[in-house]
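Heads up, one of the protein chains got dropped from this complex, but the rest are sitting where they should.
Labels run A, B and C following the written order; every chain starts at residue 1.
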Amino acid sequence: MKTSYLKSSLVSMAIALAGMSGAQAAETIKVGILHSLSGTMAISETTLKDTMLMLIDEQNKKGGLLGMQLEPVVVDPASNWPLFAEKARELLSQEKVAAIFGNWTSVSRKSVLPVVEELNGLLFYPVQYEGEESSKNVFYTGAAPNQQAIPAVDYLMNDIGVKRWVLAGTDYVYPRTTNKILEAYLKAKGVADKDIMINYTPFGHSDWQSIVSEIKKFGSTGVKTAVVSTINGDANVPFYKELGNQGLSAEDIPVVAFSVGEEELSGIDTKPLVGHLAAWNYFMSVDAEANSGFIDAWKSFIKNDKRVTNDPMEAHYIGFNMWVKAVEKAGTTDSDAVQQAIIGVSVPNLTGGYSAMLPNHHVTKPVLIGEIQENGQFEVVWQTSGLVAGDAWSDFLPGSKDIIADWRAPLACGNYNVKTAKCSGQNYE
Amino acid sequence: MGLLNLLKQDRGGQLFLGLLALAAVLVPLLNLLPPEGHALHLSTYTVTLLGKYLAFALLAIAVDLAWGYLGILSLGHGAFFALGGYAMGMYLMRQIGDRGVYGDPLLPDFMVFLNWDALPWFWYGFDMFWFAALMVMLAPGLLAFLFGWLAFRSRVTGVYLSIMTQALTYALMLAFFRNEMGFGGNNGLTDFKELLGFDLQADSTRIGLFVVTALMLALGYIVCRAIVQSRLGRVAVAIRDAEDRARFVGYRVEHVKLAIFTFSAVLAGIAGALYVPQVGIINPGEFSPLNSIEIVIWVAVGGRGTLYGAAAGALMVNYGKTYLTGALPEVWLFALGALFVLVTILLPRGLIGLMKTRSKKGGAAA
Amino acid sequence: MKPYNPEQISRHMSRLLNWILLLACLTAGQLPALYAAESDTPLHAAAELFKSKKFDQKYQAIQLLASDGSEQARAILVALMDSRLYTLKRDQRLIMLGRRSGSPDAVDAITGESVGNVARGAMNKITLNNRMRSQIRNALAMLDLRNPDKTKRLAAVNQLLDRPDAASAALIQSLLEQESDGQIREAMEIVIALGKLSSGDKTERLAAVELLDGNIHPAVRNGLLKLQQSTSDEAFAAEIKQVLDNIKATLQLYSLVENIFFGLSLGSVLVLAAIGLAITFGVMGVINMAHGELIMLGAYATYVMQLLMPEHIGAALLLSIPVAFVISGLVGIGIERGVIRFLYGRSLETLLATFGISLILQQTVRSIFSPLNRSVEAPSWMSGSWEINSALSLTLNRLYIIAFCLLVFAALFLVLKKTSLGLQVRAVSQNRAMARAMGVRSEWVDAMTFGLGSGIAGVAGVALSQLTNVGPNLGQSYIIDSFMVVVFGGVGNLWGTLVSGMGLGIANKFLEPWSGAVLAKILVLVFIILFIQKRPRGLFPQKGRAAEG
Partner (left out) sequence: MNSLDNLRTVMRRDRVFDFMLQTTGLEVDLSHGTILYLEDISVSFDGFRAINDLNLYIDAGELRCIIGPNGAGKTTMMDIITGKTRPDKGSAHFGQNINLLQLSEPEIAQAGIGRKFQKPTVFEYHTVFENLELSMAGERRIWPTLTAQLDGVQRQRIDEVLEIIALQAHRDRNAGALSHGQKQWLEIGMLLMQNPKLLLVDEPVAGMTHQEMERTAELLTALAGDHTVVVVEHDMDFIRSIARKVTVLHQGSVLAEGSMDEIQNDPRVVEVYLGE
């Protein structure tokens, strides 16, 4: 661990020096990595920075891109949202990076968005998010709600027979929107109001006694109940511990989580969690050739045999390869040309299939449901029969059902209202 | 004339205002005249960055007024800063009008997708700049007045007061995180388009904002300097050093504290309002107790009890932060932590204090 | 597991031989057919089915084992439930690992013969899903209904009560006559009565309702509610309503008890986090912003201890209490000697310096242990809950933490009241100059006091590691709460800290259902801010002139 830090700080020091001298800049293509390395989000984002370094390293070993070497530019926005915008501006206008891979939280993406649009950069965003957005300059390689939440609910409803729902989330925009969509979806499927319980908690909530007890009571009516959890980050550990201790087993009330992956599990004693579910587009346990290659590469790159892979890493893998392919197709790293070229580009994902970039800047992905195993891995118990296309604008929200995104000419609009035939909310000329 | 009088004895202040004036002229020129790529060219990125630093410097001056001169170590000035920022952010949100992603003419985007059907009452009036400008000062001012009135009257002082201010900003942070509050929850307010009709993404607007911030900083400095030099300022220092004595001499300590604390909060609010259009986002993270402590550190590093020292501290620490988070991200927290420790132990009067004692040993002026 | 008699083993052996012969000529695709051909060996058939990756086949396998009903089938089910069932990679043999994790004594699942030490890589685990788990649980419960052990039988009945179905009700009905134990009979009658609620005739239903009066099991309430809605007889509905009302009143009482328990447990977490601060801040007047990080160090100490003793999680946890105390205490003494000692009398500045230290400690931990959370396991005696009845169960880890909190408090209290260190601490805190004149080495006392407060913070970290994340940000989430508890309780007063911590915990828990978790926290904070305006020295202020200034 220590060596990897030392190494990455040496790398970044070298980068800083290189950036200052400016002489080499012409021979390399710079790739910006915008992930928090300190502060509250470092826990999740540091891994993604390392993933990007690995992908760039591998690409360079393959001979780089357009005959040039790729050069990673790592900055630390320190989990501070305004700093994300500032660092994005630094990457685009000072370092002149060809593309930025980064951000985890929605708010950091919202903060960066005006900057990439103003400077016409490219941002690859690797995390599942609430949707309701499609920017000319952003490529959403994580799941939209219809690529994670809705299939998960379908699974619970159809395969497990769940009839009562607890939508528990951290109080911020992703859970709020996801739960709004799910609520509308469930009601459309005939679930009554009294069979839906919605609960929000603050970030890092650690005392779950009352809420778990309430869930227990809610679930004791003899009707199959499930918890759809959009609980974020650190709050999960005490939540699952409390679930285990109050005796809510996965057989009684399964919890399906959208923010708990292998990396999160590596910090949790998984014994009480066994059987609970997660919905992702990728699991480390997936048996595919591409995946085992990726896992081996990752373990040897990070020099730690215990490290795990997770869904946002796969999203970066997909996003990076799409960008590489689009640049090769366009023959240039020019932002406009890449934006044109990347739509329709299809690259292998890690679950044995292909993912393609859609005109709305989202990608196609399979949706997998996994059950947590004692060893901290997921066992896939269900998966969609084919790929699911990411939907930028939910069909289940009144404000957005009439909006579509299509970045191809002639529409070339991220939120086109089919009713009013107007394209609004764009920050570019 | 009054101004000259004010600055006559203030060598540091003269230097500070001089440099500020120079920056206000030179920065726009270097940005506009030399072509991009020229060695002297100052990128818009740098201009905005400098503008942010100047807003922080104003905030540091506000904190120094309360801490350095009145002895109130506020660990909640970030809250006043953020409130000012939110007031400005609300104005900017209203200016988006129907250009939001949902095209709603009245409601900001976050309200549309969280199904608000009407604008909450506290959002009324923010479509007018004068109202927003008033709220920039009034919101933090009123909060400071209310808090100060309660706290000073019951003689909560020293450490207790600091902890209470920290609790205040913490409670506000939790409150603003709540989506039900109607301030955009964790995402806060973002995606601003224009300010007073000027496109916020235009370079000219950025330069304009920089110049305005520099002017407000200069003005803030001069007003604070005037307060500090007045008898009221000396009473404040008297209260800082011997509160009981000031009371028995007949000063209403509570009122003096309240007045200066409230003014300091208003100043912090103005700084927040200048900060928001330059960084393009305001969110509850600004209320975090950590931020407020960091502000205090800027002041401590620069040297408290000297207004320009506080401003200089803000500029230095923030430059260091920008540099280190870019160059040596892993080292940044070590550096900041070590700075806190070293400054408090070795430089109780900050870097300015160090320079002062170097230049004239045993000088009388405080 | 029961020991096997040789006869049984030899029988299994011969069966095994048959199977090996058969396997040689059959392919995996023909397995279901194969089961049909060899219907007299359900164990073997199940074993074959388990080799499949498909869940459908595993469901069948469990059914086979359940219907087999032999001791060995039961053992396999238990092993499957505990994730101890594997197949050997080399010959696809089904094996069971021993109960202790990592122990080498693997046995053949069907024959029970030892297969010695099997390397992790040489076998595949049989994976489970939730449906299999509940299938196994019910199957085991049905098997256990005949178990000679009374407690097992009772547990089985209760298990079936949780998930009532027609098959189990019929089985229980048939077993009722043979049952000798009163308590078990009672439980069985409830299961049967529950069945009658929906199926029996009118008099049976009436009798069932009367029997179920006062029972607070959720299944009972659900059954009654359903009946209440479906019945057309008004008098009968009124009677059911009466019973339901009784149940509701009882439940409300229990929920109040539960809420108080939640409050106390939250309170004890607050007290644990704050009590070290009550020493450093309350007694010494040092604003230690690094207090949270000292708690964090304690939690990491627990993690390291568990790494060192992976086989003895419980012992590691107990041992980590003194270890955490020493580590955090030493770090605390280091902080005191290295920084704070230069800042006495400048309390606001200690705040800044210690905040710097907190950043350094955080980043240090991040560099050593990575920014990821670390997994700290709960020993089995701390997992689960103490079920008083079906409406009230108190989680064990919380119970232990409440007890632990009181224990730490008592210990600290004794240290301060009864030991010479305590005497000197109090002397120095009341009048430093006088204490020095009396020959107290005040510097030593300062270091020891700070070490004590810090050590207690470390101990709190051990407790917190059982509740929440062990990560670099652990401390930050507790620091403001800790200060609030100390200030609210009255600085320099240990009892105040205890009362205020518990009080705030309970207040929080009673506000929470009404206002939600976030608003409850905000309301408590605002209350404290206002309270301090009214009583600037907290709940239990130090009185007299000494307290001023």
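Note that contacts are C-beta pairs under 8 Å (C-beta built on N, C-alpha and C of every residue); 3 or more make two chains touch, one makes a residue touch a chain.
What you are looking at is a predicted structure, and each value in this text was computed from that prediction instead of being measured.
Screening B:L30, B:L134, B:M181 or B:A238 against the full complex identifies B:A238 as the residue touching the chain left out.
In the complete complex, the residue from B:L7, B:I227, B:L290 or B:L324 that touches the missing chain is B:I227.
Note that of B:H41, B:R99 or B:R247, the residue touching the chain absent from this view is B:R247. Touching the omitted chain from chain B are residues 153, 227, 230-232, 234-235, 237-238, 240-242, 244-256, 259, 364, 366.
Here, only the chains that are shown with their structure count from here on.
Here the CA centre of chain A is 35 Å from the CA centre of chain B. Mean C-alpha position of chain A lies 31 Å from that of chain C.
Averaging Cα coordinates per chain places chain B and chain C 46 Å apart.
Contacts with at least two other chains are made by residues 174, 177-178, 330, 333 of chain B. Shared contact sites, meaning residues of chain A that touch two or more other chains, fall at 5, 38, 171, 200, 202. Residues 5, 8-9, 12-13, 16, 37-38, 74-78, 80-83, 85-87, 89-90, 93-94, 105-107, 110-111, 113-115, 118, 132-133, 171-173, 176-177, 180, 200, 202-203, 397-400, 403, 414-415, 417, 420, 422, 424-425, 427 of chain A touch chain B in their complex.
The touching residues of chain A, when paired with chain C in their complex, are 1-2, 5, 38, 40, 42-43, 46-47, 160, 171, 200-202, 204-207, 209-211, 213-214, 220-222, 234, 237-238, 241-242, 244-247, 249-252, 254, 263-264, 266-272, 274-275, 371, 373-374, 379, 381. Against chain B, in their complex, chain C makes its touches with residues 285, 287, 289, 339, 342-343, 346-353, 355-360, 362-364, 366-367, 476, 480, 483-484, 487, 518-519, 521-522, 525-526, 528-530, 532-534, 536.
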